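A single protein chain has been omitted; all remaining protein chains appear in their positions.
This part shows chain A:
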Amino acid sequence: MIEFKGVSKTYPGMDTPVVRDLSFTIEDGEICVLVGPSGCGKTTSMRMINRLIEPTEGEILIDGQDNTSMSGTQLRRKIGYAIQQTGLFPHRTIADNIGTVPGLLGWDKARIASRADELLDLVGLAPDQYRDRYPAELSGGQQQRVGVARALAADPPVMLMDEPFGAVDPITRDRLQNEFLHIQEDIKKTIVFVTHDIDEGIKMGDKIAILKEGGILAQYDTPENILVKPASEFVQSFVGGDRVLKRLSLTRVGDVDLEPANGNGNALPRINAEWTLRDALSEIIGAGADRGLVVTDGESNGGSRGAITLDSIRKISHGAVVPRG
């Protein structure tokens, strides 16, 4: 659990704070997304948690303990840290990069090596192929995977991630996001995730903290609630005019009650149960139909689970509650 208690930050030589009286609590095992326009203090807020930046006012508690109760370096070794530019050490191999914090913590060599292999596997890079390469010999997306693996190395309960998937193309980013969410299902870390992209925030966050100019917390809630009940005009405009559609992207087709697939399903568009309602809507409208046939991966014909109709999607978009996930 991470608690911000009245945290403010004013940089030396500036007269207005860039983070103002920030108070909120991040629950264990949750991804908390800090989102907001550029310069609103997301990075500053995140970096105060591991004391790369010291607050000018207030305190931050991690599991009830003031984060100033130990030295900054001790603290940082217990908190995973991943950034957009990855900051991988160019002169160290991938395995050595991943082994950085375990090395600082004094693990023995064999344990570090097997941990590096395990993590490479986890982030989808074949250890045999990648462990002895240098970062420059990897693509941007692969480097970001290694960045995440390195942050996970010593199995820290808390992770700080500053736009960790920011420097790659949209398709790769989407894949990295999905993979990371998948990993998070198992590892259940407490994660502070900074992004300026509200769509990424909605996708990744269990909770979203929207900051506005001057480092003021505009709303802190679940993605669902932020989309349904934006607390202010700022939040509403930041979330965007398509918030109804965004809300549809929170729900997967497979999680909705389907209607029986009657009649000739052959003419209907095929909807993968893994897709979001937003994708389904797009597909159905695109095919000029009023319903789609829901299939599961690998069974494009036959084996249909049922049909999803425009009507049911409309109802959900108007607030019929669908459990998330």
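The rule we apply is simple: a contact is a pair of C-beta atoms (placed from the backbone, for glycine too) under 8 Å apart; a residue touches a chain by one contact, two chains touch by 3 or more; residues count from 1.
One rule holds for everything that comes next: contacts and distances are computed from a predicted model.
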Looking at UniProt, which of "L-proline glycine betaine ABC transport system permease protein ProW", "Cytochrome C oxidase subunit IV", "4Fe-4S ferredoxin-type domain-containing protein" or "FAD-binding oxidoreductase" names the chain that isn't shown? "L-proline glycine betaine ABC transport system permease protein ProW"
Per the definition of touch given earlier, which of A:24, A:107, A:134 or A:234 contacts the omitted chain? A:134
Selected residue (touches chain absent from view) among A:7, A:22, A:88 or A:271: A:88
Quickly run down the residues of chain A that touch the omitted chain. 50, 52, 73-78, 81, 83, 85-92, 100-101, 104, 133-134, 136-139, 142, 150, 160
